[in-house]
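Heads up, the thing below is written out as structure tokens.
One protein chain omitted, others in place.
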Amino acid sequence: MRKNRLKELLSAGETAINGWLSVPSSFSAEIVAHCGVDAVTIDMQHGMMGYAQALTMLQAVSTTDATPLARPRSSSAVEVMRLLDAGAYGVICPQVDTADIAREIVAASKYPPRGTRSFGPPRGILYGGADYYAHANEEILVFVIIESRSAVENLDEILAVDGIDGIYIGPNDLSLSFGGGVGCEPDGEIAEIIETIRRKAAQRGLFTGIYCADAQMCQRRIQQGFQLVNTGSDAALLRQACEAATNLARSGRYGSNPA
Amino acid sequence: MRKNRLKELLSAGETAINGWLSVPSSFSAEIVAHCGVDAVTIDMQHGMMGYAQALTMLQAVSTTDATPLARPRSSSAVEVMRLLDAGAYGVICPQVDTADIAREIVAASKYPPRGTRSFGPPRGILYGGADYYAHANEEILVFVIIESRSAVENLDEILAVDGIDGIYIGPNDLSLSFGGGVGCEPDGEIAEIIETIRRKAAQRGLFTGIYCADAQMCQRRIQQGFQLVNTGSDAALLRQACEAATNLARSGRYGSNPA
Amino acid sequence: MRKNRLKELLSAGETAINGWLSVPSSFSAEIVAHCGVDAVTIDMQHGMMGYAQALTMLQAVSTTDATPLARPRSSSAVEVMRLLDAGAYGVICPQVDTADIAREIVAASKYPPRGTRSFGPPRGILYGGADYYAHANEEILVFVIIESRSAVENLDEILAVDGIDGIYIGPNDLSLSFGGGVGCEPDGEIAEIIETIRRKAAQRGLFTGIYCADAQMCQRRIQQGFQLVNTGSDAALLRQACEAATNLARSGRYGSNPA
Amino acid sequence: MRKNRLKELLSAGETAINGWLSVPSSFSAEIVAHCGVDAVTIDMQHGMMGYAQALTMLQAVSTTDATPLARPRSSSAVEVMRLLDAGAYGVICPQVDTADIAREIVAASKYPPRGTRSFGPPRGILYGGADYYAHANEEILVFVIIESRSAVENLDEILAVDGIDGIYIGPNDLSLSFGGGVGCEPDGEIAEIIETIRRKAAQRGLFTGIYCADAQMCQRRIQQGFQLVNTGSDAALLRQACEAATNLARSGRYGSNPA
Amino acid sequence: MRKNRLKELLSAGETAINGWLSVPSSFSAEIVAHCGVDAVTIDMQHGMMGYAQALTMLQAVSTTDATPLARPRSSSAVEVMRLLDAGAYGVICPQVDTADIAREIVAASKYPPRGTRSFGPPRGILYGGADYYAHANEEILVFVIIESRSAVENLDEILAVDGIDGIYIGPNDLSLSFGGGVGCEPDGEIAEIIETIRRKAAQRGLFTGIYCADAQMCQRRIQQGFQLVNTGSDAALLRQACEAATNLARSGRYGSNPA
Partner (left out) sequence: MRKNRLKELLSAGETAINGWLSVPSSFSAEIVAHCGVDAVTIDMQHGMMGYAQALTMLQAVSTTDATPLARPRSSSAVEVMRLLDAGAYGVICPQVDTADIAREIVAASKYPPRGTRSFGPPRGILYGGADYYAHANEEILVFVIIESRSAVENLDEILAVDGIDGIYIGPNDLSLSFGGGVGCEPDGEIAEIIETIRRKAAQRGLFTGIYCADAQMCQRRIQQGFQLVNTGSDAALLRQACEAATNLARSGRYGSNPA
């Protein structure tokens, strides 16, 4: 089975850069996957794609060395299994507020006897190889997103769930859940909670990731010890780039007397 | 019929900023259309979309005040008519090397007696209004792209074709055609040719547009007197933004000893 | 944030006409949205579209002043959130048989602290505006469909759920649930139940909507005091119009002796 | 090979009702095909579909007994062949202004030695049967649309092209071409021209069809001797039905100020 | 309502061959449906299609006499109802481990009073007929997949659920669940369990189906008494055929000395 490059990187203690896809297009996915990232995550929870498009986006990412990941629409078994069957090499599962949710995710990600994943990965065996079944339980990465007060309250129990490879912090929702505002880099109490989550996860040997809004934030999170960070989503990057370019082009505009 | 805002702007002597779409997605199209541009061009010649996607992209642009334009796959009557029927309020037609090609474009863009456009604009009447037929010949913008040695040789004859609203210069292909290299801002002889084209078109009262690779180039072209310029394509903007963000995020990377 | 025009209409005591979409096409969606309706509902429960098509249909509706609504596939949090993120300005949620279901819907529709909606509305901020987060809890409309004996039994408790803006009655399923037949305008006991539901909802200050099969039914329902009604679905309207036209055309048919 | 039911009907001197598809959806196509029509035409010239959607629409029509036809984007060989390969049992070819165009259409529609159609009909053999090649030249219907002054001037020569099965008149474009206005039922000189075209075609034993805007027009055209007529397009039928329903529903509106 | 041909076959004691679709394409679906099978199953659980594609695939199957079936993504009410509304004439529901799951499936498949299926089958009435509602409860086939140790433990209770028409055994997952390996034809204890399931189901008058990997396996399963078997999935058949053809073509390869 093809090795999970992202897992190798993270296991070696390296940090890794993740691309984040909200635009439902295999072409923009391929663009992002070619930009030097180590992994690319197709965001089915907040992104604008359906399953058919996610399939073509996973294929587009597979034209590169970037490891294809996906965030399922929700942390239910069926959503996880559908993405793994399509060749995702890891899932970043939203709103994991309890250990039970974490256990359902792990069960859906692992073939028996470790889990209850149903067998039949039509694209998994294309991308992964004919021996996919034998190694998938080891290669596939399972991240749980910690992003609520409940998740924090249940943190130790969640982190103890066998089969989880890492955590991914959702700072926006985490902040909202604790009564804070929107923003990926909250301060004060929530910043401390984020550090606590990271530390506890790291102490258990889990990989630690966190959603970032831009590259500078990535740098700061890496400084804090996070191993897996993502630049802003393709939608955000495009919007910002396009607004900046339009504004800049317009600033040279001088109305009705061109000469 | 809904007025053509871009035509109003250009007729008032204003410069206008154009967005350029290569990514086959109505969502990225909507992002670009919201970024403050005056028009958005769906590029069927070099962009990665088919007709079905172009339709949804025209709809996405129509959620904003930006004027929806399209570059047809080629400057044949059928390609022009298909896009106008779908609600494009203007066409920017590639490789107009002769006056005959320009005449075919105009004929395809105008209902009789001015042209031979076939009647039946299913989405034209939704976007334009029930009186589309009565005003379409006036509202629809026709741009011809001047981008080859042949076009330059036939320039006066092309510019004299009745029904053309403006020219759009394709500097890349123009440069290649004259033996130069790739690049949107050639210098030397080709720069002079570009200025000649612009001046001749302006003297005839035609709107003058030119393909630009980025916002700084837009500013310089506006300084030179061009009225219609475009920031880089969505694909280029996304690629550059993503590469820059990834590189920046990585520069904070410090290998295998996170602390 | 863009104001919710439908909410304004209903709050002003106006009645509103809703279009209903079952055909998976952004073009037919745009046709319906242009027909003078105040809102358009994309029916993910019984309609023939998947998520990717719902996105383009929401965009198509957004080219008009009609307020874009959606009926999720089911009244689960993930289905509600997926549609709101795509720019729906309201959800009409099926099979709300208990107050718990209603609470899950409200939670999924409201950002903390009022609910637990996860943050990240890529198209919501395009359609709604950059300040989407600040106002979404107020602007987004939440309708619960009352359409079963259970729902009627739990009616008071359901109507008391804080955050619901209105009810929508599903007369077909309601009738079936009470042992009646198919039909949008049942009489007898079920007609009385419908009136009871409407009255109780109105007394609580909730908006009252009901599914209608055609325009005459809309009129009668408005007479009964319903504020939000829908003409038949696009599929039904097309089928009826096409059958009628074909039959009429054929009645002039006179067989094998055309002259 | 499956017999061409429409050809059988027309050959028996029957009139036939045609459905007309502009909406790019296999579901609306299936609705129209179920409404009692004898044939259904997918309009690639003015309709909003691309090739991929046309394929699914041909499949949708094939779930019924209605004969699947298509109007190609233009009367070029490639457009004709692409649709026949996808299982269309006839083409209605636009803007056939000269006998040369008619000959190109016939050549593209017939396998050698009668024509030059390239062999390889992947869906033709599914819909038509394994012996498709042996009978396709006989079963496939070729209609040429007469819709311009040029076509009228070249009428005798066009009608004399061997291999044409029938004509279809495009009254809108025909009227525009002769300096008239838009409308499917022009009077005066153009009405006479239409009758002349019909008569000449019928005298040569060709099937005679004409585009109609509604069912009443179909009846009048059948009275005039036309054999193949179509009710309005799906888009027009849906728009009219939806507008009528919305207006009717609203007329019962009494909101806050009923008077 | 159109009769369910598969149900008729099975009720007559005939065996039936099922096609199995994993490739998200209406064209490959039509190919499979034309190959002589009695039914075709669109596999939403492990197949690579989303809902929009499933719709066009159901249409493609409906161009033939093969009965259209679907395996829902999961055995939840919403997944079952979505497929039936789209015209599936039967569902083969995965991972039915308890009688409660079986009851939810039956409830979702039957209109009241037998179940709680919500009314509004837009394509059901096209494929089935205008009297769909009156007969759907009888015509629609409900299969439950037995594929886990839990299901075996709960077998009697599951088989006793009123409204189930048949079982379908998933030998791969069943084997994994009992600690065996991957493979559709396990031996030993699991083979005995499979025979026990079949026998118990048959004794209750249920139809008995089982997933097969190839035609030889179909034959053996029919010999064992199974009534409904499937050849390998389209994806598997294509992969095997393509590999075999490529290898065979290559075996004639003789490198760089063609002479």
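Letters are used for the chains, namely A, B, C, D and E, taken in the order the chains are written, and counting of residues starts over at 1 for each.
FYI, a contact is a pair of C-beta atoms (placed from the backbone, for glycine too) under 8 Å apart; a residue touches a chain by one contact, two chains touch by 3 or more.
On a predicted model such as this, the values are computed, not experimentally measured, just so you know.
A.B. asks: Check the whole complex and report which displayed chains the hidden chain contacts.
C.D. replies: Touched by the chain not displayed, across the whole complex: A, B, D, E.
A.B. asks: Based on the whole complex, identify which of B:S26, B:T98, B:S118 or B:S177 touches the chain you can't see.
C.D. replies: Here the residue in touch with the unshown chain is B:S177.
A.B. asks: Touching the absent chain in the whole complex: find that residue among B:G50, B:G163 or B:G225.
C.D. replies: Candidates B:G50, B:G163 or B:G225; residue touching the omitted chain: B:G50.
A.B. asks: Which parts of chain A are in contact with the chain that was left out?
C.D. replies: Where chain A meets the chain not shown: residues 26-27, 30-31, 34, 55-56, 59-60, 62-63, 122-123, 126-127.
A.B. asks: List the residues of chain B that touch the chain left out of this view.
C.D. replies: Missing-chain contacts on chain B: residues 22, 24, 45-53, 73-74, 76, 94-95, 147-148, 170, 172-173, 176-177, 179, 182, 233, 235.
A.B. asks: In the full complex, which residues of chain E touch the absent chain?
C.D. replies: Where chain E meets the chain not shown: residues 13-15, 17, 19, 22-25, 27-28, 31-32, 34-37, 48, 212, 214-216, 218-220, 222-225, 227, 229, 231-232, 234-235, 237-259.
Methods note: only the chains that are shown with their structure count from here on.
A.B. asks: In how few steps can one go from chain D to chain E if every step must land on a touching chain?
C.D. replies: 1
A.B. asks: If you line up contacts by residue number, which pair in C-D, D-E or B-C shares over half of them with A-B? Let me know.
C.D. replies: Repeat of the A-B interface: C-D.
A.B. asks: At least two partner chains per residue is the criterion; list those residues in chain C.
C.D. replies: 22, 24, 27, 31, 34, 48, 50-53, 55, 122-123, 235
A.B. asks: If you connect every pair of chains that touch, what shape comes out? Choose line, ring, star, complete or other.
C.D. replies: other
A.B. asks: Throw together a list of every chain pair that touches.
C.D. replies: Chain-chain contacts present: A-B, A-C, A-E, B-C, B-D, C-D, C-E, D-E.
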